[in-house]
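Have a look at this one before I ask anything.
All protein chains but one are shown at their positions in the complex.
Labels A and B are assigned to the chains in the order they are written; within every chain, residues are numbered from 1.
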Amino acid sequence: MANKSFVGEIIRGIIKDNPVFVLVLGLCPTLAVSTSFANALGMAMAFTFVMLGSNIFVSLLRKQIPADVRIPIFILIICTFVTMVDMLLEAFLPPMYEALGIFVPLIVVNCIVIGRAEAYANRNPVLPSIADGIGISIGFAAALMLIGSIREILGTGGLKLVMLNVVDSVPGFYPLSAISWFSFVPEVIEFPIEPAVVMITPPGAFLTIATLMLLFKIMGDRKRVKQLRKEGYEL
Amino acid sequence: MTDVLMPALMPTENIFPLFVEAMFTKNFLLIMFLGLCSYIGLTTNSDTSKGMSMAVTFVMTMSAILTWPIYYYLLSEASFLGKDLTFLKTICFILVIAAFVQLVEFVIRKFSPPLYRSLGIYLPLISTNCAVLGVVLLNIQEGYTYGASILYAFGAGLGYSWVMLATAAVRERLIMRGVNLFNGFIGAFFAATMVALIVVSYFSVVKL
Partner (left out) sequence: MSLDMALMLPAVGVLGALGLAMAGMLVWASKAFYVPTDPLVDALIELMPGANCGACGYPGCADAAEHIVAGDVTPDVCTSCDAETFELIGELLGIEISAAEPMYPITLCQGGTNCKDRYDYIGADTCRAAILLAGTKKACSYGCIGLGDCVRACIFDAIEIADNGLPRIKKYNCKSCGSCVTACPQDVLLIPKERGTVYVVCSSHDKGKYVKEVCEFGCIGCGICKKNCPEGAIKLVKALAVIDQEKCTQCGTCIDVCPRNAIVKL
């Protein structure tokens, strides 16, 4: 029973409460960092670290935090984790740190993290908060990687699938083909299209997210209309 | 003290390029992608855009004024403590900005109730706005002098303002046409695409 709702919370964070497409929060890192799949993955990982840390600690301390000053206290807790991930990235993954720039310290004012701390972790025990954190992080990561892939494919004509490697002597983002199981995947998957540089630039970011939201809205409306028609409403 | 303060005050960069960079080529909303949540939420109406722009410009400038001395005289190695505490910059800046915004809210509420009713509601929104924290962090990253930081922050505020007003103009007309598909967030992002295209192509930020 407990396990079922744990997974249920995770799935809710990915689909029903997707932070980027449904809650429309945390737009700044989403649009700025999704210039490529690799950057998106890096940001998603930093975000997951902060989200989980913040949810766990806020949930553990929720009975002790006085209501009047809860927002500054949330920010304090979140800032601790953000500073930690900032220093970790700078030390262990310098190229990713360079690519993400000021968006790593800016996770502290990311509306998603503060929002979930306030709306969920402040009111629920630790285990559901962990589930919520995992779900939201996966949802955020999925959205980021979707937008990043689209922009990279349309903008440069190729997709570079990467994964994080921390066990080797030099940790970093390696192409997927470095894993023996995926060695058939080429380092850069070429697509037979003429690249449009505009997709890497800011207008491309806005255009991508606008089109994706439009698509999701049309799909969602169609589903809702079908469901209402099934229930017998005349539309 | 003054022989340390005065050179710190003078901007070493030229002022005009600094403004052009803050307002156009490195525009905070469209190029640096900072402050987007308030941008999407408040540009449905030109009155709210005006109020938010003024509040943001004010808070950005004052934050730059307050945070630069804290970084260089408290946290860096040149401080009286002699230790490198720069890793505390994020938390200290947020602390100072949030406290300052709260103070401004108190003062405005006391001295100008009409101003409080029109502007005061935006102030709590600004204390966690990524644009404000972004400005102060960028000031440190670029290594600007005190004077340059203040001017850069003011220019960033102006850049935020003009984009807000331009997008509000576009969105109000989109809403007037009553096309349902472009209401809400989708219309906001398409409007943002249009304004971003103008900035990027006119100011040759990237060769398209």
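Here is the rule we go by: a residue touches a chain if its C-beta (ideal position, glycine included) is under 8 Å from a C-beta of that chain, and two chains touch if they have at least 3 such contacts.
Since this is a predicted model, take the numbers as computed values, not measurements.
Partners of the chain left out, restricted to shown chains and counted across the full complex, are B.
Panel shows chain B; residues 70, 74-75, 81, 83-85, 87-88, 91-92, 95-96, 99, 102-103, 106-107, 109-110, 114, 117, 173, 176-178 of it touch the chain omitted from the view.
Here is the rule we go by: only the chains that are shown with their structure count from here on.
Centre-to-centre separation between chain A and chain B, using Cα means, comes to 24 Å. Every residue of chain A that touches chain B in the complex is listed here, in rising order: 24-29, 31-32, 72, 75-76, 79-80, 82-83, 86-87, 102, 105-106, 108-111, 114, 197-198, 200-203, 205-207, 209-210, 213-214, 217. Listing the residues of chain B that touch chain A in their complex gives 30-37, 40, 87-91, 94-95, 98, 128-130, 133-134, 137-138, 141, 181, 185-186, 189-190, 192-194, 196-197, 199-200, 205-208.
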